[in-house]
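What follows is a short report on a single structure.
A single protein chain has been omitted from the complex, and every remaining protein chain is retained in its original position.
Naming follows writing order (A, B and C), and every chain is counted from residue 1.
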Amino acid sequence: MRDDLLHLAQHLTQQGYLLTLESLTAQYAHISEFATQEIAQLVQQVDVIIVMGGDGTMLSVARSLGDSQVPLIGINRGRFGFLTDLRAENMLSEIDAMLQGHYQAESRMLLSAELQRGSETFVMGQALNDVVMKSSVRLIELEVSINQQFVSRQRSDGLIITTPTGTTAYALSAGGPILHANLQAIALVPICPHTLSYRPIAVSSDSQISVRLLHCQQAQLSMDGQAKMELQAGDLLRVARSRHAVNLLHPQDYSYFERLRNKLHWS
Amino acid sequence: MRDDLLHLAQHLTQQGYLLTLESLTAQYAHISEFATQEIAQLVQQVDVIIVMGGDGTMLSVARSLGDSQVPLIGINRGRFGFLTDLRAENMLSEIDAMLQGHYQAESRMLLSAELQRGSETFVMGQALNDVVMKSSVRLIELEVSINQQFVSRQRSDGLIITTPTGTTAYALSAGGPILHANLQAIALVPICPHTLSYRPIAVSSDSQISVRLLHCQQAQLSMDGQAKMELQAGDLLRVARSRHAVNLLHPQDYSYFERLRNKLHWS
Amino acid sequence: MRDDLLHLAQHLTQQGYLLTLESLTAQYAHISEFATQEIAQLVQQVDVIIVMGGDGTMLSVARSLGDSQVPLIGINRGRFGFLTDLRAENMLSEIDAMLQGHYQAESRMLLSAELQRGSETFVMGQALNDVVMKSSVRLIELEVSINQQFVSRQRSDGLIITTPTGTTAYALSAGGPILHANLQAIALVPICPHTLSYRPIAVSSDSQISVRLLHCQQAQLSMDGQAKMELQAGDLLRVARSRHAVNLLHPQDYSYFERLRNKLHWS
Partner (left out) sequence: MRDDLLHLAQHLTQQGYLLTLESLTAQYAHISEFATQEIAQLVQQVDVIIVMGGDGTMLSVARSLGDSQVPLIGINRGRFGFLTDLRAENMLSEIDAMLQGHYQAESRMLLSAELQRGSETFVMGQALNDVVMKSSVRLIELEVSINQQFVSRQRSDGLIITTPTGTTAYALSAGGPILHANLQAIALVPICPHTLSYRPIAVSSDSQISVRLLHCQQAQLSMDGQAKMELQAGDLLRVARSRHAVNLLHPQDYSYFERLRNKLHWS
């Protein structure tokens, strides 16, 4: 990793680009040859962020963007990446082409969530993949409303509220459909529902989703796989499309469906 | 049925509405007291069509609309109706209220399909629910493209291309997700796919979907459950959103989610 | 509940049966008119145990049986019972008939489990439904072997090892098949597996199942829905058919398939 980072950084510098490393990355990789900056400042000041790692790293950077609209380029390391779509082997030539303007830009929606407990409201931040309520013990009971309309009362292991981006991640394992990344939709995917006819449902991305927790034990709220809060009966979770989005840059020959075929071993 | 029809027709006439019966219905029900007209003319000349029957009847009327935008009201008879949402018991008061302007209007997208075989192109018409390619023998092999981009080659019993309306019909039995009726999307739901990771996928409703039949035996193309054509290897099916839509009128207190709860026995 | 209990107890006493109440039940229901005994002694000394409650109560009594072969009769209270198959409404006449010998006897297999951690072995007891390893955070990684043969390495939310009895409980929500209660089999049902082709698998009931936990966070071992132990990476779980079984007595007209139809709303 360190070698690839150095290699890329030197290459970009030679090309005349002004390069800043995220400070924790520089520290972790023992690289001191380049300017560094903390992520919160970085996202406000650069023209593009190049992320090297897996989808988890992309998710983590996406959560750090705040109101910055700086676009992200992902270079894949390790396991197959859905968001990190440049392969390390030929990253230099691909990056060069992209920085010269040969790319596909794509905007991915984020979810924002807040939790109301009694008179308190907790702002839970944003998710590029999903917002999940899940119990480690058997059943939770919850009540879902969309745009103030009652949808259903469910007994299940939990509920996944997912962006199109998230439908190829955890929600897929729970039996959810694939929503194309550019579909303006949010999907609700129940986890092991008690009633077999509770099926995944996709609604318009401008929907206001509320979930009231009626009964739970040791249930967690997590976002993009990060535990956020222990849930309590009575909690009210509100999820909606964030006014921010994540801007991804893909290589010119990027194909969503090709990614899908590779990830799901359709051959 | 005849009694309910007569009852409704007399009631509407007494209210001063000008009423025309669809001619086959009048003939079948032995009703001769009212003016009749064939469906093709009817849809061009009336202000609203009231359909009495089940969802199949609604689908059949919807296919007869051509370029007419006349709205439909459905009165349910028999099995639970998803599209026919007035119950026969209190139809008079509900119809009165709706004709006085107390209704929710909703536009439902249609799919249009054409089949290319060699140099010939067959126009297959429109579907409110779904376009289905399916074999009665084991496997068909087909290749799906969306907006000229290759998606996948599949071996399966068949493929369902469905509107949001159709996702609560046949596609649901095949493991498809529910797409809210107002979502601008089309779903592709494989039927018993050989590869277990071929999962339902929803794409934007402005997508151009092509399916090339590579291999089949005794496969049928059907639309809204009506057999349309025996398929042959080499056939190319093109499906896209129709420029027409079906306009439904619902009672003032109509709730999509309540329909869903009732139909799927969520309670 | 107290009224029904008293009513049944008085009725049986009048019929000349010698009746003992389980001591906690008597205490909880404030009944002091009858002899009481603790469950551990009770199961060794009576000819039949009548359980009043839901399936959870039956599961709890079943776990208390130790090596006793005393048969159980279940009277259902509350939610639909799969194991408690007498309805409270006509319990007196049904119980009378059964105690006079008009019943169907059925033996249901139990699973026994033990957990090996380093050099220690923890005996985890018995389960009538299932043994479950599950994480509240996203993924656990485990390796399954059957009769010392490597089966698979899985990344998932967890794994359910279930008796035929348990296949109509939690395992069904996770997508497992129904195994008829008299099938000599054990099913392994993955919970939200990362790899979509990991499907439920049923093996012979004399199989020795081992599960090695390779990676986990906040994962629990539970049996019949009761949390037993926090799991650690490296733990080895061994599950096999218990040498004990639970003997159920059903009314003469009991039908397994009728229970199934009612529970799953097949109508």
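Convention: a residue touches a chain if its C-beta (ideal position, glycine included) is under 8 Å from a C-beta of that chain, and two chains touch if they have at least 3 such contacts.
Values in this document were obtained by computation on a predicted structure and should not be read as measured data.
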Absent-chain contact - pick from B:Glu22, B:Asp55 or B:Asp157: B:Asp157
Of B:Ala26, B:Leu86, B:Ala174 or B:Leu213, the one touching the omitted chain in the full complex: B:Ala174
Touch with the omitted chain, as defined above, among C:Leu5, C:Met109, C:Leu139 or C:Ala185: C:Ala185
Residues in chain C touching the chain absent from view: 146, 149-154, 172, 176-180, 182-185, 187, 195, 197-204, 255-257, 260-261, 264-266
Footprint left on chain B by the chain that the document does not show: 134-138, 156-157, 170, 172-175, 191-194, 196, 218-220, 222, 225, 227, 264
Residues in chain A touching the chain absent from view: 196-197, 199, 265
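Keep in mind that, in the parts below, only the chains that are shown with their structure count from here on.
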Each chain counted as touching chain B and chain C at once: A
Distance between chain centroids, defined by C-alpha means - chain B, chain C (Å): 46
Whole-Å gap between the CA centroids of chain A and chain B: 36
Rounded Å distance, chain A centre to chain C centre (Cα mean): 40
Interface hub residues of chain B, defined as touching at least two other chains: 197, 199, 265
